[in-house]
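All remarks here apply to the structure that follows.
Every protein chain of the complex appears in place save one, which is left out.
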């Protein structure tokens, strides 16, 4: 399964001395975009071709917090239901203890010319239509 | 229902020329904290007393996007199921067109001394236990 | 002199319980862009016409800190030396006490087609060449 690893940066922590809730969205997006690069689908390139991948629903389960100095693994597991229902299962795991910090389900829509679309290129990313 | 209004700032927009997904979490948190102030429960004060309100699950439905210059209303409607299940229903609405941009359900836990707690002070915020 | 007013948002504060240093750059940019709008020079529109205003040097003097709940006035006073040297003098002032929190000098360059330029439209913003 695809993953990246990164270290919490102090400016990402808030007055509760933990990584602010919104920063998890940054981490998850970064992992998804890095995943795209590994399968030859650069997110910025896609946008410039008019193929827009957009988050349409995010479900985030916060299990633990992250503190200054923590290191995490962020996973991105793509999936697909039918032609248009694309999603990523993602986890943020504090390492080396392997503590699950966040579990997420990110539902994505592909939009071309303002309409839902499923160009073949998505097969590289999310697998073929099942 | 409680709400705040604010204008999108250019630095909140990303390469897709829309407000980045993570910024909605900032907007929602800001509205919840401002709501707290109106009922005499300052979030920072609560933390300093060891009463920590934490997001444990967030469900975000992105309906439309926001662009540079847009103005929004952000609502925060608290609710409660039993003693410990606290939540906020929230919406981000682009004005003056009244376009619903985001609908969110933010599930919150109150933690005191590392354990789930329901101090009376929460009644001010989320209503009495039903 | 042009100014905007805004209230500190909790997510802008870091582990020292003050607004993080980087956020001042956000505040200053926001004030400059809002100023642009008042003289008919929308920053995003300018970019889309290939007229890029870029910060080339920033000098920031931090005098005091900002805390959760503080309200500030942010000024933006444009200036010009010769054809190409454009700048903004800016201040962040905590109100109502009128405490100067930050003084800044933001030197700006206008770039068109990758080269320094001084289209007439800049006169609206920075005044005529002196």
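Each chain carries a letter (A, B and C) given by its place in the written order, and its residues are counted from 1.
In this section, a residue touches a chain if its C-beta (ideal position, glycine included) is under 8 Å from a C-beta of that chain, and two chains touch if they have at least 3 such contacts.
Bear in mind the structure is a predicted one, so any value in this text is a computation, not a measurement.
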For the chain left off this view, which of C:61, C:77 or C:123 is in contact with it? C:61
Residue positions on chain C contacting the omitted chain are 15-16, 20-23, 25-26, 29, 44, 47, 52, 54-62, 65
Residue list for chain B contacting the dropped chain reads 10-11, 13-15, 17, 20, 22, 68
Write the list of chain A residues that the hidden chain touches. 9-11, 17, 26, 29-30, 33, 37, 42-44, 68-69
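By definition in this document, only the chains that are shown with their structure count from here on.
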Quick one: how far do you have to rotate chain A to sit on chain C, C-alpha fit, nearest 5 degrees? 180
So which bits of chain C are touching at least two other chains? 10-11, 17, 68
